[in-house]
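Heads up, one of the protein chains got dropped from this complex, but the rest are sitting where they should.
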Amino acid sequence: MATATRPMSSADTVLQLNVLSRKQRSLWRDAWHRLSRNKMAMLGLGIIVTMSLIAVFADRIAPYDPTSYFTDNGKRAPTLFEPVWGNPQYVDPRYLLGTDGIGRDILSRLVYSLRISMIVGFVPVSIIFVLGVTVGMLAGYIGGWVDDLLMRLTDVIYAFPDLLFLILLMATLRGTGVGDLLGGLLLLFVGIAVVNWVGMARLMRGQVLSLKEKEFVEAARSIGAKPGRIMFRHIFPNALAPLIVAVAFGVPGAILAEATLGYLGIGIKPPTATLGVMINDGFAVFSATPWPLLLPSFMVAIVLLSFTFLGDGLRDALDPRMKI
Amino acid sequence: MGKYVIRRVLLLIPTMLVVALITFTLAHLAPGSPFDRTEGKTSTATIERLERLYGFDKPLPEQFAIFLGNAVRLDFGDSVTRQRPVAEILGQGLGTTAQLGVQAVILALIIALPLGVISALRQNTWVDYGSLFLATIGTTIPNFVIGIFLIYFFAVTLKVLPIVGWGDLKHMILPTIVLSLGSAAFLTRITRSSMLEAIRQDYVRTARSKGLRERSVVVGHVMKNAMIPVATIIGPVTAALITGSFIVENLFSIPGIGREFVRSINQRDYPVIMGTTLLYAFAIAVANLVVDLVYGLVDPRIKVAT
Partner (left out) sequence: MPELLEVKNLKTQFFTRDGVVHAVDDVSFELAAGETLGLVGESGCGKSVTALSLMRLIPSPPGKIVQGSIMFDGQDVLKMDEDDVRAIRGNNVAMIFQDPMTSLNPVLTISRQVSEALELHLKMDKAEAKKRTIELLELVGIPSAKKRADDYPHQFSGGMRQRVMIAMALSCNPKLILADEPTTALDVTIQAQILDLLKNLAQEFRTAFILITHDLGVVAGMTQRIHVMYGGHIVEKADTGELFANPKMPYTWGLLRSIPRLDESRKAKLLPIEGLPPDLIAPPPGCRFEPRCQYRREICGTTPPELKRIPNAKTDHEARCWGTQEGGWLVNVDWRKDTGSAKELEAIKQLVAELPIEATRADASGEPPPPPPNA
């Protein structure tokens, strides 16, 4: 009757661990775990990383200079080649993806376009992030006139559709000195940033407003933490989730804006190769061969799709309400 | 509620003022005047005379004031490249663009709402994946690319539809489809996620516990809640349609305001640019206003509060 109780076996311990470990995972680890299970998001991430690498090493990857054109045996007229899978009569194996209407190698142009697209994607969005988060944080935390100003500003900027403003900006200022800086890139960055930072600020402001009243902020304040520290160390990390998603969707937005401007003919100045410009050029020779139009179009689609998948995945992974 | 409406309407005025100011400033920061295009065929004296005629030589603030005064009376001056009043040019194109826009909206709604609802109800089935796929394509591939593919396929290869022009059904199909795609895709996603969110709510469980049939639950409880966020995106949809119209009209050579706008940009025809921009901005501001009002009408939590 008096059986001695036995010690816990390691199997039990393992079971116990199972119970407790299931309940203790930080938000970020958990989010990454969920994200990594999402195949589409991981695919998107993989593609983005690959494209970024291509963009960085464009000089080494592209076989030709994107702006020089091929002329046949020194004759003046440029030659239009098809990609290697096209009509053998018009294929030159030196140009894997063929050439465009002015005889420029499409592969090289695509590679350099990708670089521009990546830059156009990331740089303005970084500006937007920094600017928007700072202003949003201040507006939300301090309130007062900063907040009012931000709200009025948002109303005005919302009235002006982004693309319209960009078009206007590019169309009018392209010819000026400002428009020449960085080959027209600066103007584009400024344009995209100006239109979109308000959205980010507003998002941040909303987050701050809801977090401001939470107990952990009150606790920090009660131990004498300075506002700056509260804002940076307490509120900011907790507000991060939707901001990350906004960035993930902002990048393709910027890339798309550039492509559209290029198509309309008011993008970055020639002869720089960008996806939008390539598409525009592709129209000219569409009846002869569709590839100069189709290839950059596919590229745009792939780039945008990757970011979209990643963005969707991030949104799902960071949503605290979703249980697996 | 009435006070709220009036307040929002009045808010339009300062908004439009700022828009006008920005437009005006940008237009005048641009280098060169529209007359440079004539490439020296006109003497300097003539150019100066023309500039005086159009008022380009007056100091800027004065020009702005004149501009505003005229704008309110819908007089945007004359197009410098076409020698016709801007208002007349816009008026001609307005009907076409509006028709295209309305058709696109209706088509988008017809596609998106059922697709979004069914997709949410039959989550993770083929229907769902299919519509998500289409929605993703629609929002990521630029509409000029889709437009070109459709043209290539239907007009060039199959030769069933014309490429350019406007007037009868044949001409209207492709442009309307292309213009509606972006909005349809966006609306599908919003509808779907809104439905999914609504269907997870506790009150759905309560409704089921009362013994309601699934259809009553979905229509009477879920959709009523789910449609609220959908109604609020009228604003962004309008903006998207407007910017989409530049591209679509350009692509299919449709005689609407969008095509005029693109043309005026390339020709630096500033009166047209400014007039068109103001018109667009106004349309979008009104759309946003409508959204706010609709939201107030539809969501009882807001309705009662205002």
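Letters A and B mark the chains as written, and numbering starts fresh at 1 in each.
What we mean here is this: a contact is a pair of C-beta atoms (placed from the backbone, for glycine too) under 8 Å apart; a residue touches a chain by one contact, two chains touch by 3 or more.
Only a predicted model underlies this, so the values are computations on that prediction, with no experimental measurement involved.
For the options B:Q103, B:N225 or B:Q267, the residue in contact with the chain missing from this view is B:N225. Interface note: of B:L100, B:A135 or B:A207, the residue touching the hidden chain in the full complex is B:A207. Think of the hidden chain as still there; on chain B it touches residues 201-203, 205-213, 220-221, 224-225, 228, 299-301, 304.
Following the convention adopted for this analysis, only the chains that are shown with their structure count from here on.
The residues of chain A lying in touch with chain B in their complex are 155-156, 158-165, 167-169, 171-173, 175-176, 252, 256, 259-260, 263-266, 279, 283, 286-287, 290, 293, 297, 300-301, 304-305, 308-309.
Within the complex formed with chain A, the chain B residues making contact are 11, 14-16, 18-19, 22-23, 26-27, 29-32, 136-137, 139-142, 144-145, 148, 152, 156, 235, 239, 242-243, 246-247, 250, 262, 265-266, 268, 273, 277, 280-281, 284-285, 288.
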